[in-house]
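Missing here is one protein chain; the remaining ones are kept as they sit in the complex.
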Amino acid sequence: MQPIVLGVIAGSIYALIALGITLVYKASRVLNFAQAEVGTLTLYATWWVTQRQHQSWWVGAIASIAAAIAIGLVFERLVIRRMLTAPRVTVAVATIGLFSLMIAVELALFAGTIYILPPPISHGGVSIAGVYVNANQWLALGVVAVVAAALAAFLRYTDFGLAVLASADDPVAAQLMGAPRGRISAFTWATAGALSAIAVLLIEPTVGVLAPGAFNGLFLGGLTAALVGGLSSLPGAFVGGLVVGIAEAEVKAHLVIQSIPSFQVTAMLIIVLLVLLLRPQGLLGSRS
Amino acid sequence: MTTGVETTTALRLRGVRAGFGAMTVIHGVDLDVPQGAVTGIFGLNGAGKSVLLKVIAGVVPTWSGTIHLGDDDITKLLPEKRVAQGMAHVPQGRQVFPSLSVEQNLRVGAYTLRRRDKSSYDDRLAQVYDTFPRLRERRGQAAGTLSGGEQAMLAVSRALINDPKIVLIDEPSAGLAPSVVEDLLEVLLQVRTLGLTMLLVEQNIRFGLRLADSGCLLQKGRIVYSGDTKELDQDRLATYLGVGRLLSGDLTVGLGGGAKKAPRRSRRPV
Partner (left out) sequence: MLTAAALFIALPLATEHAMPKLLEQHHYLNLDVGIAIAIAAVSLNLLLGYAGQISLGHAALLAAGAFASGIVTSRWHGSMVLGLLFAVVTTAALSLIVGLPALRLRGLYLAIVTLEFGLVMQYSVLRSTVFSGGSAGIALPRRVWGNRFFTDNAVYLVISLLLLLVVWFLDVNVVRTRIGRAFRTIRENESVAQAFGIPVTRYKLLAFVLSGAMAGLAGAMYGHAIGFVNNESPFNFNQSLQLIIIVVVAGLGHRLAAILAGLVYWVFPSFISGLHQWAYIIGALALMDVVSRHPEGLAGVWERRRRPKPADDDDDDGELPALPQLPAPVRAVQAESLPPGSPLLEVDGVSVRFGGLQAVDGVQLTVPTGTIVGLIGPNGAGKSTLFNAISGLVRTESGRIRFRGREIQGLRCDQRARLGIARSFQQVGLAKDLSIRDNFLLAQHQLAGYSDGEALLMLPRASRDEETFRTRADKAIAALGFDELANMPVRNLSGGQQRIVEIACLLVTAPDLVMLDEPSAGMAPAAAENLAARLRDLRDVLGRTVLLIEHNVPLVLDTCDYVYVLDAGRLIAEGEPHEIASNPQVIDAYFGAAVPA
């Protein structure tokens, strides 16, 4: 039972990354390699606000999210906006540039020292099904549920949200209906930034320290989740996150082979290959 | 938005040039689209009709020359800004948003209207539903599951709901069954009675001539004739468009009325 519960918690955080990847992919057919790294860099803002300015974790969290949104907006304005007609692989390379930039800034400013960020809630927790789930994990589950629901509602029930969805269907036709292509693009990248920051904030307590590239596993999990979900549906990304989280937790719990270092990585590859062989339509996706 | 000044020209192009890469497609086009009338653009495949429409829409950039919508210079505006200024589109192939419902499609179509004046949206939606009761029935259905005729209705309504000054229509009849073409023609004729300005590109010359008050012929990216459609006689059409034997029957052919005249075996070549 324990792996499943832990898997659901990690998986829901993967789902946030997967939502960001899927949203950007739907809107602009670009795979965003920086989806987890933006939040990793901005987490240092949280550290600075809480440890140096002695503000609460929540203030620090807002600082991180705001900084991530700002990075998303600047990147969209200066890079993505100029690449509307560029091949999509080239735009993906631009996001590799953003990824490198985030890593480079982390290395330049913060390498060599271990940064520790206390968790948002220091004690408390409730057991479910015989598994102890601490307060931070509850917080993660709650935040993910609220964020995903809010995003879904925004897209479905507001004019701007509908314009975003229409633009995902057909950007030129949406533009011909008056949907503001530039602001839609800005929105998707800002949202991707915010999702990145939130996901890193939520997963940080399980890692415990900040270091450049410390959350690479988050990107791998999120990308796998997005692809398992079919890259085209937001609910699919969510379910994909849970599936990947649970699968990974099960592997960690039951499959450890001493002679092969980091065997769980190998196990994940084998699982992915098996899923692709046995369920070729993807876990949720349809073939058509 | 516009001042009270009466303009007789809804859309004015002067010396417009455009193309792709090293290829010039539109060579200095001058065009006046009169207010409250339907103007048709006709020409052979590759004459640049659809590109001209895209240039006016702002999807293909203008290399030189000017485009005025009413009194406003829109040459450098983004497509969505032109829509906000009163331009609306019925794109080629209809291009409804397949994953959105009928009503959501209409709401996207009314995007700039709702930003200007949200209160009038409900009235306009009701008007659209009165004109097309079929759409009201299917308001919650995903647009991708509509039939071709219903998608055509949706595409036209999506343009009309935004209260436009001019509607650009690209090949509305392409790929539609004759009975639907006929329905669509009636719908557009009805829209015409509202005094709406329309600019139409149409390959189905019969359809185009029924709808358009005036027409211009595009050839190799230049306008070689423009004037009243009534003066566009068979000879001139035959010269410029190669309208020949296959479509030279009565007007109803190709509009779906062919069946009434059947059997038309006599028209078959031996």
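A few notes on this one:
A and B are the chain letters, set down in written order, and residue numbers restart from 1 in every chain.
Keep this in mind: contacts are C-beta pairs under 8 Å (C-beta built on N, C-alpha and C of every residue); 3 or more make two chains touch, one makes a residue touch a chain.
What you see is a predicted model, and the numbers here were worked out from it, not measured in a lab.
Residue A:100 is the one among A:2, A:53 or A:100 that touches the chain missing from this view. Checked against the full complex, the candidates A:59, A:131 or A:273 give a single residue touching the omitted chain, namely A:273.
Across A:155, A:227 or A:242, the residue that sits in touch with the chain not pictured is A:227. Residues of subunit B that touch the chain left out of the display are 17, 19-24, 27-28, 43-51, 63, 92-93, 145-149, 171, 174-183, 185, 203, 205, 219-220, 222, 239-247, 249-260, 262-265, 267-269. Contact between subunit A and the unshown chain involves residues 31, 33, 75, 78-80, 82-83, 85-87, 89-94, 96-101, 104-105, 107-108, 220, 223-224, 227, 230-231, 259-263, 265-266, 268-269, 272-274, 276-277, 280, 282, 288.
FYI, only the chains that are shown with their structure count from here on.
The centroid of the Cα atoms in subunit A and the matching centroid in subunit B are 44 Å apart.
In the complex of the two chains, the subunit B residues touching subunit A come out as 57, 59, 78-80, 83-84, 89, 91, 95, 97-100, 104-105, 107-109, 111-112, 114-115, 158, 162.
For subunit A in complex with subunit B, the residues that touch the partner chain are 159, 162-163, 165-166, 168-170, 172-182.
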